[in-house]
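Note that this complex is displayed minus one protein chain, with the remaining chains in position.
Chains here go by letter, A and B, matching the order in which they are written, and residues are numbered from 1 within each.
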Amino acid sequence: MELSGLLSYAIYFGTMISIYGLLTLALNVQWGYTGTLNIGVAAFFAVGAYSSAIITGPQAGGYLGGFGLPLFAGFLVAALVCAILALGVGLLTLNLRTDYLAIATIGIAEIIRLVLKNEAWLTNGVRGMGDIPRPFKGWAEGADDLLFFIFAAALLLATYLFCEKIYNSPWGRTQRAIRENETAARAMGKDVLSFRLQAFVIGSAIMGLSGALYAHFTGFISPEAFDPLFATFLVWVMLIAGGSGNNRGAVLGAAVIWAIWSGSEIIISRLPETMITQAGSFRLLLVGILLEVILLTRPEGILPERLDMGGK
Amino acid sequence: MTLLHIDNITGGYGSVHILYDLEMKVGQQEIVVIAGPNGAGKSTAMKSVFGMLTIERGTVNFGGQDITTHRTEHIAGLGIAYVPQVNNVFQSLTVEENLEMGAYLRKDDFSGSLSQVFALFPDLKKKRAQLAGTLSGGQRQMVAMGRALMSGPQLLLLDEPTAGLSPKYMTQIFSIIRDINSEGTTIMMVEQHAKQALKLADNGYILVAGRNRHEGPGKELIEDPEVQKMFLGG
Partner (left out) sequence: MLLEVLQLVIYGLVLGSVIALGAIGVSLTFGILGFANFSHGDLMTFGAYCAFLFYSQLALPFWLAFPLALLATALLAIVFDQLIYRRLRSKDSVILLISSFGIALILRALIQIIWGPDNQVYASGIQMPYRFFDGSLRLKPDQLIILATTIVLMVALHLFLQKSKTGKAMRATADNPELARLTGINTEQVIIWTWVLGGSLAAAAGIFLGLDTRLHSGMGWFLLLPIFAAAILGGIGHPYGAIVGGLIIGVVQEVSTLFIEPNYKPAIAFSVMVAMLIFKPTGLFGQKKT
């Protein structure tokens, strides 16, 4: 009992790390590679989750669904919808200075949050969407969680390998050149906007995959799960803690911060009764302080980027 | 007596070097002119005085004091004023407020300086309540110089004070510079109109690719055939 409890917790833990690891890798492609500041991670995460849920879900009263397409199609559509959204947003805003871009992305996130809440015909509004197909159900008695974890981890690994490959390609070098000195990159004849756009779209598509994975893992999604501040913020802390620019750092950051995040739940559950209702706030406070401490003491993260080019 | 001594500095922006072993001296009450092609590092040399560069080697001395690592904010207080080449006025402030900012560090009554500046630049007096951002290029240049003079500096650094001005304005600015100098202010300036500027100069430096290429009294530099051929258009 004890052991199996521990095991199932480990499986849950691993799956969550895979989901967040995907988000962190995606943000790394945008921020770490190119220096594109996306404060709307939660929006792409949510769009991915909802897209896949709608595509693969059963017919339910009152909102879009009933396509019943296979899981594979759900993931594909999730990535695609996010990519298209990113393309639109990017064409509109990527020419802006980084800080303006950040402001624009919270705007996008805000609008998507409003759509999720208000367009009940599409998303069932605040009541959320249930009955999202859970893959591997009934494949092996009592092991479907494990199978799901293996699937999630494989997706993470594949994404990691993909991200590493593009990082080390000439494309990745150009991205870093843009990040380090946009003017110089432009002078060298690089189409800065196009390169930025590509990284933004790729990153957003990966965020969509992560959203789909999350939807199929929990089986139920509602706007609350995609609180912009919370979902976006945690991913940022993960990336900065792990080391932006470094894919291994990104995944490591996701694991470490998720461990701290869930560890804090255990500590806080021991707090006196009266403070339990505030447990979430204490955890938020903890992660906020953690971010500041990292920024002040080790801004390059646990695993800093190994720069293959001189200077900053 | 040397007032400013840029002593063999090598440095630039971050890790990128722009200046190499640069050596310049400005004597008390002199006018020193720096000329050279675009991108030679003339503006960068001026910024080195104001603590705005990373200086790898060498020192900057002012009045016998080593100011190499002084912070930009503190340098104005030592009696140096600087008119940058671009963005050299507070656009959303009026002309008069720009001048007041120039006197920010002064504890004494600066109304005397204000009337002096208005005497030098009568145009500004008429436009004192107008926003600096709405002025013409030449008028802005006057505001910028006026602002610098308000601190009552010993040394005035001017980066291309006549850039983009009509010949008439240009002559006017040059004669004002001479007036300022004759009242005791030492001047170091970068000029593209090297010929006219060197005529005023006690000393000149020709900078190429971050190094001193030529130096000497202004008149001699004008005569120098190589300088003539390279920078003064014959």
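Some points to look at:
Keep this in mind: a contact is a pair of C-beta atoms (placed from the backbone, for glycine too) under 8 Å apart; a residue touches a chain by one contact, two chains touch by 3 or more.
From a predicted model like this one, the values you see are computed outputs, not experimental measurements.
Contact with the chain that does not appear here is found for just one residue of B:21, B:56, B:73 or B:179, B:73.
Within the whole complex, the absent chain has one touching residue among A:98, A:181, A:218 or A:262, and that is A:98. Residue B:82 is the one among B:82, B:121 or B:174 that touches the chain missing from this view. In the full complex, chain A makes contact with the omitted chain through residues 35, 37, 39, 92-93, 95-100, 102-104, 106-108, 110-111, 114, 117-118, 229, 233, 236-237, 240, 277-278, 280-282, 284-285, 287-289, 291-292, 295-296, 299.
Mapped onto chain B, contacts with the missing chain fall at residues 50, 52, 72-77, 82, 84, 86-93, 97, 100-102, 104-105, 133, 137, 140, 147, 151.
Definition applied: only the chains that are shown with their structure count from here on.
Centroids built from CA atoms put chain B at 52 Å from chain A.
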